[in-house]
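One protein chain is absent from this view; the other protein chains keep their places.
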Amino acid sequence: MSAIATPVGTPLAAAASARRLRLIGLAVIIIAACVLPFVVSNYRTFQFTLVLVYAIALLGLNILTGYNGQISLGHGAFYAIGAYVAAIMMDRMGVPYWATIPVAGALCLVVGFLFGLPALRLEGHYLALATFALGVTMPQLLKNKYVEHWTGGVQGIVIVKPDAPFGLKLSPDQWLYLFTLAITVVMFVIGWNLIRGRVGRALVAIRDQPIAASAMGINTALYKSLAFGVSAMYTGIAGALGAIAIQFVAPDSFGVGLSIGLLTGIVIGGLASIPGAFFGALFIQFIPNVADQISKAAPWAIYGIFLIGFMFLMPMGINGAIRLGWARMRHRHSKPAQREGG
Amino acid sequence: MNFPAAMNKPLLDVVDLHAGYGLTRVLHGISFGLAEGSITTLLGANGAGKTTTLRALCAMIRPQGQVTFDGQRIDARATEDIVRLGIAHVPEGRGTFVHLSTEENLRLGAYVRKDRAAVAQDFDRVYGYFPRLAERRHQQAGTLSGGEQQMLAVSRALMLRPRLLLLDEPSFGLAPLIVGELFGILRAINQRERVSILLVEQNAAMALDLADHAYLIETGRVVLSGTSHDVKRNDAVRASYLGY
Amino acid sequence: MSVKHLLVSASAAVALALAAAPAAAQKKYDPGASDTEIKIGQTMPYSGPASAYGTIGKAEAAYFKMINEQGGINGRKINFISLDDAYSPPKTVEMVRRLVEQDEVLLVFQTLGTPSNTAIQKYMQAKKVPQLFVATGATKWNDSAGNPWTMGWQPNYQTETTIYAKHILKEKPNAKIAVLYQNDDYGKDYLKGLKDGLGDKAKSMIVAEASYEVSEPTVDSQIVQLQGSGADVFVNITTPKFAAQAIRKAFDIGWKPVHYLNNVSVGVGSVLTPAGLDKSVGLISTAYLKDPVDTQWATDKAIVDWTAFMKKYYPEGSLIDNTNVYGYTVAQTLVQVLKQCGDNLTRENVMKQAASLKDFAPDTMLPGIKINTGPKDFAPIESVQLMRFDGKTWVRFGPVISADAN
Partner (left out) sequence: MDTFVHQVLAGLATGGIYASVALALVMIHQATHLLNFAQGEMAMFSTYIAWALINAGVPYWAAFFLTIAFAFVLGLAIQHFVMRNIRSTSVLQLVIVFIGLLVIFNSVAGWLFTYTIKVFPSPFPKESLFGQKYLSSHELGAIAVTLVVLTLLWAFFRFTALGLAMRAAAQNPTSSRLVGIRVAWMLALGWGLAAAIGAVAGMMVAPIVYLDPNMMAGILLYAFAGALIGGIDSPGGAVVGGLLVGVLENVLGAYVVGNELKLGVALVLIIGVLLVKPSGLFGSVQVTRV
């Protein structure tokens, strides 16, 4: 299941070279990502900003669902909280945009953790229902008359797009892209270490052998709600960035569709995989547009066919498929004998 | 083929059976036979391929080779169809339907049978063998003790009115007393109902006492076979399996 | 674009209108316009929770197809790019940016939904691209000073309920009013209009308010609540499905208040027939469009033409759905504006012409209702007429009421 595991019996040498390749690849990708806004139009830059935003959110959801095995049909709620934190602070309190990001993250961390506490006792269907309930009710809470004064109710809040600081010769889109890219890199480095470290191993252990894990002295309860908190934090930060990029928040922006979209993203991208977050982000950003291009009559039908098609062709998600292809390729060079045993 | 002269036409005839899991081959050409009405046992160390053999026989894993049951090739058939020929498999780990009641488990054992009246009698029959199950008939099977679940597994197999019973480690994890009881009942079943039994056992001594014919398997091949009586006397077997 | 500048162009517009000649200067183009085509953009909820409204975009596309087959506008073909935004504001922003920056449309037309249009409004002002005839009845679109590039089209929600309020005050000064409204921007706008209209009597007169979410299967429970309040006037602010449920339920449980139904759901075919024509007797509402199912228009040329149009250009569309008449009529209005633009197809001139519609009356609008706009008046349709359903047809009564009168 874990897309990180290298195929059985791969010789160490090959593994090392693979690691080197991966590092080079990573460097290339990051450089390409930095150059991107200067070679494509502002509109495309804006689209890729959204891709980065979704990638952060998906990494967050993947920590919870992919690595810790807790399903969430309601992460749009945390995305919404993050977005509203940014919008309210910028519009109502005049706080600079960059200052809203950590606040959004912190608040979602707390909310997520608190939601995680009762969710502990829920599994499978029940957790799905609980999170789905969260996703469904969040928009209704946002337009509730008691908070309307802050959230702008059904009309939402319009916010101003930040210009590039220190007189940099950048369009707002370019600047926001680079700003988002920086945060993305930071979040992924953190996520990477988290997942590869003790915490990550604990999360996976809880997912695969809950009883054994607790027997090994892992504080299951703590880790599970922690997973919820961290996951929510990532999604909240993404929400804040998303709000700044879109320059508008309203209850209609954060319906169930968003939550479902996020879940779709991690599965299509590849469960329990870090690069999967990017593939998933590209999918949820661009595939609906493709579907719309193919058919005005029933765009959703096309989208659905894409979903099923992807699950049919690459059940392990895009990342899984790539790894499989990569492993097969490598297998051709290695002798079959190496794959004996086990 | 090294069949005893006594055996003219075997009920089960296995020739050059190969099988494994994924890329790992476990059986490297097993051949053996089982006479109608006999109790035959497969002996061998862990990983020798005993369980794999039983799985291959009823197509839980795809075998290569030739398996003939009562004159029909079954090596290409699906598990469901093999069961319908009268081969009942008591799998390793008992395969209890833990969420269902004892009685429902037994009903499932007779799933492929159409003769309702006879099925009704068979309930009494197995409850006769295992009175403890009768007491627990409405209890969720998952809550039964290990011994009771093993009895349930055997009973479930009997509900098929099988011609051949495949038993995988029936003594596993049971108290000696219960094992004794169980083996007694197996013998009774074999003698009264002429149910042939293919028994896979760790406990070679008990297996050889029960069985009339035995095969010794090592790393996926038959290395020795004969009547239990002869096998028991084989020095190698005594040294490594019977420990005296 | 400063207000001063706007006034200048506006006065120019008036002058033009007086001269009553299309802008006949030499050809002037902005992105999206050329000798051969006019590029128009739009976002619509073709998927998602509001997909029911997608048919508006399809009807408009069909209308432009017809215009093109008839030779286009001043010889130019309309290239209509309508994109799906799934009724999600972020998607609207993305799609509209694509239309403006990549497809380079001359203008954006009839984007649907208050949240979606709010999301793009600031952007449209910054880019100085017309956001014409937005498909929502919020009041805020009539703001020529603050948002000179945005213009609404239909009578705004608040005006409508204000008219009901006035009518209630006149007919039933001491009415006990119950309100059912959809819990979103549209419902709350309507509610506000009602309260404004009732003024200081709102508190005392409105005895019960119940809201519903679009995700709810029925509003039966709400109707029972409202009946329980003992109200004798029922203001029904609901979209078609829920309107039909409300009308039927109120009748079935024997609640017989004076029933005001919002214009959103006056469709005889799409609402009253499902609810039951017998159960709809006595409904009061307002209208500005002809209803394709209402028998009084059965032989009316406009509706006959519309039916022919539907059959030829939008055969899969519903002939009983009056939102298809809506789309058809808005499209007519845009075509009129573009005609007026003549060869001067700059975005500025588009707004100028849109703001100088004089007594323009598309044939599918009710007799006596005309579209008038001006430099300070960005609300094309401001007059409606009260009507009462007699079990077969909507009977209009009273004068054509203009919002300005309120």
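To keep things simple, chains are lettered A, B and C as they appear, and every chain counts its residues starting from 1.
Simple rule for what comes next: contacts are C-beta pairs under 8 Å (C-beta built on N, C-alpha and C of every residue); 3 or more make two chains touch, one makes a residue touch a chain.
Here the structure is a predicted model, which is why all the values come from computation and not from measurement.
Undergrad: Considering the complete complex, which visible chains touch the unshown chain?
TA: A, B, C
Undergrad: Out of A:W150, A:W300 or A:W326, which is the one that touches the chain we can't see?
TA: For the chain that is not drawn, the touching residue is A:W300.
Undergrad: Which residue among C:A52, C:L169 or C:V281 touches the omitted chain?
TA: Considering the complete complex, C:A52 is the one touching the chain left out.
Undergrad: Tell me, which residues in chain C touch the chain that this view leaves out?
TA: Considering the whole complex, chain C reaches the absent chain at 47, 49, 51-52, 54-55, 183, 210-218, 220-222, 224-225, 227-228, 240-241, 244-245, 252-254, 269-271, 273-274, 316-318, 320-321.
Undergrad: Against the chain that's been left off, what residues of chain A make contact? List them.
TA: 1, 65, 71, 118, 121-130, 132-133, 136-137, 140-141, 144-145, 260, 263-264, 266-268, 271, 297-301, 303-308, 310-312, 315-316
Undergrad: In terms of residues, what is the contact footprint of the unshown chain on chain B?
TA: Contact residues on chain B toward the absent chain are 58, 60, 78-80, 83-84, 88-89, 91, 95-100, 104, 107-109, 111-112, 140, 156, 160.
Throughout what follows, only the chains that are shown with their structure count from here on.
Undergrad: Which chains, if any, touch chain A and chain B both?
TA: Expected: no chain.
Undergrad: Roughly how far is chain A from chain B, centre to centre by C-alpha average, rounded to an integer in Å?
TA: Measuring from centre to centre gives 52 Å for this pair.
Undergrad: Using CA atom averages as chain centres, what separation in Å is found between chain B and chain C?
TA: Distance between chain centres: 78 Å.
Undergrad: Tell me, which residues of chain A touch at least two other chains?
TA: Residue numbers touching two or more other chains: none in chain A.
Undergrad: Can you list the residues on chain A that touch chain C in the complex?
TA: So the residues of chain A touching chain C come out as 41-43, 46-47, 50, 136, 140, 143, 153-156, 158, 242, 246-248, 250-253, 255, 257-258, 288, 291-292, 296-297, 299-300, 303.
Undergrad: Once bound in the complex, which stretches of chain C touch chain A?
TA: Of all residues in chain C, those touching chain A are 46-49, 51, 58, 82-84, 86-91, 93-94, 97-98, 101-102, 113-116, 118-119, 121-123, 183-185, 188, 213, 215, 316.
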